[in-house]
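Mind having a look at this structure? Questions to follow.
Removed: one protein chain of the complex. Kept in place: all other protein chains.
Letters A and B mark the chains as written, and numbering starts fresh at 1 in each.
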Amino acid sequence: MIFVITFLVFVMLASAIFACISIDLLNAVIASGLVSLITAILFYTLQAPDVAMAEASIGAALVTAIFVITIRRTERKE
Amino acid sequence: MNFLFNNIYYIGSFGLIFIGLFILMTKHNLIKMIIGLNIMDTGINLLFITIGYVRKATAPIFSKPDLNPQNMVDPVVQALILTAIVIGLAVLAMALSLSIRIYQFYGTLDIRKIKEQKW
Partner (left out) sequence: MRKIIAIILLFILSFAVLSSISKIPFGISKTKVGKYYINNGIEQTGAVNIVTSVVLNYRGMDTLGEVTVLFIGAIGLMAILSTITRKTEKKLTPSSSILSTGCKFLFPFILLFGSYIFLNGHLSPGGGFQGGAIIASAFLLKYLGCYEKRINEKKFKVAESLGGLVFILIGISGLIAGGYFLFNFLPKGTAGTLLSGGIIPIIYIAIGFKVGAEISGIIDNLMEES
């Protein structure tokens, strides 16, 4: 179990670094959505199912959708 | 190696907070800075839930009658973070709408080129 959690934490940090260095804003937004999704799994392993549900429905779905709509109305490259 | 396994949640949350701060300090694009704010928000939520965790405890829901009340994680922290996630969405939507207005007024999102704001 602890190996799976360690692997998930490193994938989360790697996708956060990818969101930092990416030139294309759409890739950065999808990477930050992946950060939120893995954080929801970590909340579930920390015995907080309420917060995991809120993070998965708000942080991973709606925030990503709002960012994509904004990028569509502005410009895509950084 | 044992140190890594014991503190893996702290490492993850502080990594997210510092990556978000780094994006805020070095980038010039407004939407990239708001992405940094979002990552930092997620890291702070993870830090709070980690502080409220109790080892080998169950979630604070009495779904079965034979659960031990002395062996449950802290419910106050979870209630706080449940509030903070929803407020984060409202703040984020407000910031993105302001950046849409700035793009339509100045034609750019680079904060070095928006000169008229300085006074």
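The rule is simple: a contact is a pair of C-beta atoms (placed from the backbone, for glycine too) under 8 Å apart; a residue touches a chain by one contact, two chains touch by 3 or more.
Predicted model only: the values in this text are computed from it and were never measured.
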item	value
Candidates A:I17, A:I30 or A:M53 - the one touching the absent chain	A:M53
Positions on chain A contacted by the hidden chain, ascending	49-50, 52-54, 57-58, 61-62, 65-66, 69-70, 72-73
Absent chain, residues of chain B that touch it	6-7, 9-10, 14, 18, 21-22, 25-26, 50-55, 57, 59-63, 69, 72, 74-79, 82-83, 85-87, 89-91, 93-94, 96-98, 100-101, 104
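To be clear about the criterion, only the chains that are shown with their structure count from here on.
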item	value
Whole-Å separation of chain centres (CA-atom averages), chain A against chain B	10
Footprint of chain A on chain B - complex, ascending	4-5, 8-9, 11-12, 15-16, 19-20, 22-23, 27, 29, 31-32, 34-36, 38-39, 42, 45-46, 49-50, 52-53, 57-59, 61, 73, 78, 81-82, 85-86, 88-89, 92-93, 96, 99-100, 103, 109
Residues of chain A touching chain B in the complex	2, 5-6, 9, 12-13, 16-17, 19-20, 25, 28-29, 32, 35-36, 39, 42-43, 46-51, 54-55, 58-59, 62-63, 66-67, 70-71, 73-75, 78
